[in-house]
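This part shows subunit A:
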Amino acid sequence: MGLDTIPIRSEVMSPPFEQQGIVALLQEISQLLRQLALSDENGVIDLRRSPLSPAQREALLTLLGQGEVSAELTVMGRSRVEETALAGVWWVTHYNEEGVVVAELLEIAPIPQILLSVEDELGESQDRLQQMIDGIINGGSVK
Partner candidate 1 sequence: MEVEALLAWARGPGFEWALLIMFGGITLRLIEIATLGRKRDLSLPREGKGSGWRTIVSRFFSFPLLATTNVITYVAGYIFHLGLLIIIFFLVPHIEVWRGVLPFTWGGLPTTIIDLVTVLTMVAMGLLLFDRLTHPVKRLLSTAGDYLAWTVTFLPLLTGYCTYHHLFFDYSLLLALHILSVELLMVVFPFSKLIHALTTFSSRWFTGEQFGHKGVTS
Partner candidate 2 sequence: MSASLKRGLQAFDEVIDASVASFFSSCVHCGLCADACLFYTETGDPRYTPIYKLKPLQRYWNQHYTLGGKIASYLGLTTAVDDAELAEWQELIYNSCTLCGRCSMVCPVGNDLTAMIRKIREGMAAAGYAPEDLIAAAGRAVKIGSPMGVRLPALKAQAAHVEKDSGLEIPFDREGAEYMLLLSSMEIMNYPEYLEAVARIMKQAGKSWTLSSEAFEATNTGIQIGVSDIARTLVKRVVDAAEKLRVKTVISPECGHAYTAIRWDGPNLIGRPYPFEVLHILEVLEQFRLQGVLQLEGSESQRLTFHDPCQLVRRGGVIDPPRNLLRMVADNFVEMGDHGKMNWCCGAGGGVGANESAAELKMQAFQRKKRQISELGVDAVVTACANCRIQLEEGLEENEMDLPVLGLTELLAEHLPQREKGERG
Partner candidate 3 sequence: MKSDREKESGAIVSQREETVLQRLRRQGISRRGFLKFCTATASMMALPPTMAPAIAAALGSATRPSVIWLSFQECTGCTESLTRSHLPTVESLIFDAISLDYHHTLQAASGEAAERAREEAMARYAGEYLLLVDGSIPYGDEGIYSTIAGVSNLEMLRQGVEGAAAVIAIGTCSSFGGLPMASPNPTGAMSVNDLMQRGAIQRRPLINIPGCPPIPAVITGVIAHYLTFGTIPQLDALHRPLSFYGDTIHDRCYRRTYYDQGKFADTFDDEGARLGWCLYKLGCRGPTTYNSCATLKWNGGTSFPIQSGHGCIGCSEPGFWDAGSFYEALSMPTAAATTATRAGVGVGVAAGALSAWQNLHQRNGARTGHQEVKLDDLERG
């Protein structure tokens, strides 16, 4: 007997019903976008703290749509950053090394924090690059 023979199915909710549940969330996004425009302050919404049903989550994904940018990070497991059809609204999903979601966020920012390179790292990069250059000048190849 296969799983598909078990007569369990999810109720397909009518669009108005499932959309009702996410109106509050959409309003929060709108509020954070306004705040970003006014004060350059980034906003984050933790999707795991919002009790969304699978259908509501689907509805939210569909409503926000797919934007132009998507990025994949490999850091302590995978992370996906995807721009939604709304510029400045990013869907960020962090997975652990086993592929389990450990955080799911909507980030309202020009670019998500996790993609940015910061000053420390810039300095570090510069140092390492200088080392490379020095290595080449001082003879021998660089590993």
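Following the convention adopted for this analysis, contacts are C-beta pairs under 8 Å (C-beta built on N, C-alpha and C of every residue); 3 or more make two chains touch, one makes a residue touch a chain; residues count from 1.
Regarding candidate selection, all candidates are chains of the complex that A comes from, given by their letters.
What you see is a predicted model; the values in this text were computed from it and never measured.
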(request) Every candidate listed belongs to the same complex as subunit A; state which one touches it: 1, 2 or 3. (result) 3
(request) Could you pull out which subunit A residues touch candidate 3 in their complex? (result) 7-11, 17, 21, 43-46, 48-53, 56, 73, 75-76, 79, 94, 96-98, 100-105, 113-114, 118, 120-121
